[in-house]
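The following block contains the structure, expressed as structure tokens.
All protein chains of the complex are present and in place, except for one that has been dropped.
Residue numbering begins at 1 within each chain, and the chains themselves are lettered A and B in the order written.
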Amino acid sequence: MTVSRPLVGWLYISPLMLVLIPFFVLPILVVMVASVFETDGFGGLIPTFTLANYRNVLTSALTFNLYYETVKFTVLTWFFTLVLGFFIAYFLVFHVRSPLLAIGLFLICTVPFWTSNIIRMISWIPLLGKEGLINSALLRLGLIHEPLTFLLYSSFAVVVAYVHQLTIFMIVPIFNSMARIDKRVVEAAVDAGASRLDIMRLIVVPLSKSGIALGSIFVASIVMGDFFVTKVMSGGSSASVVGAFYEDISVLQYPGAAASAIVLTVILLAMVSLILRTVDIRKEITQ
Amino acid sequence: MVSRGDIELAGLSKSYDGVHSVVHGINLKIPDGAYCCFLGPSGCGKTTILRMIAGHEDPTDGEIVIGGENVVGLAPVQRGTAMMFQSYALFPHLSVRDNIAFALRVRGMSKADRYRQTDAMIEKVRLTELAERLPAQLSGGQQQRVALARAAITEPRVLLLDEPLSALDEQLRVQMRLELQRMQRELGITFVHVTHSQLEAIALADMVVVMEAGQIKQAGPAREVYASPMDRYVAEFLGGQNVLSGKVETIEGGRLMFAQPDRMTLAAPLRGNLRVGIGDRIDVAVRRDDIELLRPNAAISPQNQSALSSRVLAIEYQGSFVKVMLDAIADEEFVAYVPERVFFKDPLSIGDVVLATWAIDHARLLERT
Partner (left out) sequence: MSAAQETAALAPARAKQRAISPSRGGRPWTFYVLAALFTFYVVALYGPMICIYILSFQDVRGGLVFPMKGLSLHWFIDLFTQVRTGDVKGAFDRSIKLAILVTVITVVVSFMAAMAFRRRFPGDNVVFSLMIGSLVAPGLVLGIGVGLLFNALGIDTSWYGSALGAQLSWTLPFGVLVMFAVMSRFNPAWEEAARDLGATPWQTIRLVIIPVLAPGLVAVALFGFTLSYDEFARTLQTAGPQNTLPLEIWSMTLNVTSPSLYALGTVTTIISFTIIGTALGAIVLMQKRRGARAGGH
């Protein structure tokens, strides 16, 4: 070995750092700095050090409401994407016999994500709207007498849109974890007299923990960091933390927005490190 | 004049983080053109030594001299060695031909030239019809021949084999053993072969090196290591021996008497170079095929024979001989190999009481470590 190992490691990692530092570390630092400045009311920043922005954010009732809404959507989305994602991955791994068919079905699930996010969002209108397909069908069948309004521009619609968009983020890591489970372990359990529920509870779930954790990280961070799905799908009746951030920015309230952004980022990072504590992702993925 | 492929290990050591020592100060000379087997259980350091000779690991201390030059610090390709990896490590995306030609390709040889040389080598290992196949389409034995050819094409002076036969089933293993022997004779180079199977080692090797916990216990020709083991560890690892221990009671007339706890006193001949005193704890080895089993009332001559009364615990038919396990020694195995025809003249059953006898001169005093 001629070149020292740490040096080689650093050489290979440098391009990644070249991107992460200017486009992650520095922007976060900039936002952090902005959060302790004062605003001159016209979009300019007065360089001082003040914690007033944080005080405002952390004590305001608005903040509490925003987080309540956002966390509500996050938890609901996480729950439904987890259930859907888990059982679909389970179906693909354990019930589909031919590996070729499993990969094919898996691809079918990923295909919709090759289209634009935003297009997928507006595509709910012809389906869920008052004059949409579902309402028309239900009316025609006589099951309802008036169009259901809660289908679109409501909390229901927000969750539907999120679950539609993000289930794939659960399916992929869970599928990956499940596919690694040695089928002989399952056979041994069957041999010992375990029922299907036992096998799922005692073997499959524990062994897919890392996939579930990774999927949860993706889903939670995307929902908590999102701003337009909530706004559009609720018709403006619900707000989100980042949505409020976006609006503050639009009226040039940079320091306040920055403080709120930092608070959210800290919460997100805390949440993620909690999840990562339960499972060593790095070891699981690289095995 | 130093021959090209002879190997000398001097004070070779390897430890991790300065704490975990895997190989302790190995000294060994392997002559050019010898088939040398490193034998020992997992974790004894044999694979580490192999990898250090190959250049895939650096020693913490000591020298490795091949053909007269110290190769420590040199890259594998500069040492004139080639390694055959455990589970072969054939490149999955390359055909048999491209796998074997790989070494020539990285040296910049033109396609025509390297394919010519490769095809000659493919002939030698008799894989001509399979030259276009991918490794996934080959059987275990075929893969091994590809791995061998791939290593041998670089014309190394030493070929290093890391447990080449452990992935194969029994029948194939026996076949491939002959193949390895044949290749070694044809190529005429030094082979260093690491294994945990004693049968394999004694079948193939000119020199067997028995290792335990990072140290060499005994190195020598196969017959020497099997029939004249130096100590209890080597005797037990190579198999084929029963080891009795006890305290020396008397020494006279070229023999010593030793007593086992709660057992009869037994005799063993002295060995010239081993000094023993009364009261010393000693180990004595008796070959399993030297033990004759007699019915309890048989006549023996106490001057020349030892005898232990024991009960038959288990009987295993092994084809040309029958393995009989006895309870002669408390808590330890005592086994007799009885020739098949002899056994079936008067077959024993489990629970029978027999007299295990052997010629006193066949007992061998072992070194105490």
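The working rule: a contact is a pair of C-beta atoms (placed from the backbone, for glycine too) under 8 Å apart; a residue touches a chain by one contact, two chains touch by 3 or more.
A quick note: this is a predicted structure, and the numbers were derived from the prediction, not measured.
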item: Touching the absent chain when the full complex is considered, from B:46, B:97, B:150 or B:193; value: B:150
item: Contacting the left-out chain in the complete assembly, out of B:9, B:23, B:37 or B:54; value: B:54
item: Touching residues on subunit A - with respect to the absent chain; value: 5-6, 8-13, 15-17, 19-20, 22-28, 30-31, 34, 84, 87-88, 90-92, 95, 98-100, 102-103, 105, 107-109, 111-120, 122-127, 129, 131-133, 136, 164, 167, 176, 179, 188-190, 192-198, 202-203, 206, 214, 217, 221, 224-228, 232, 242, 245-246, 249, 254, 257, 261, 264-265, 268-269, 272, 276, 282, 285-287
item: Hidden partner interface residues of subunit B, rising order; value: 54-56, 75-77, 82-83, 85-87, 89-93, 102-103, 105-107, 134, 136-137, 150-151, 154
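What we mean here is this: only the chains that are shown with their structure count from here on.
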item: Euclidean distance of C-alpha centroids - subunit A vs subunit B, Å; value: 58
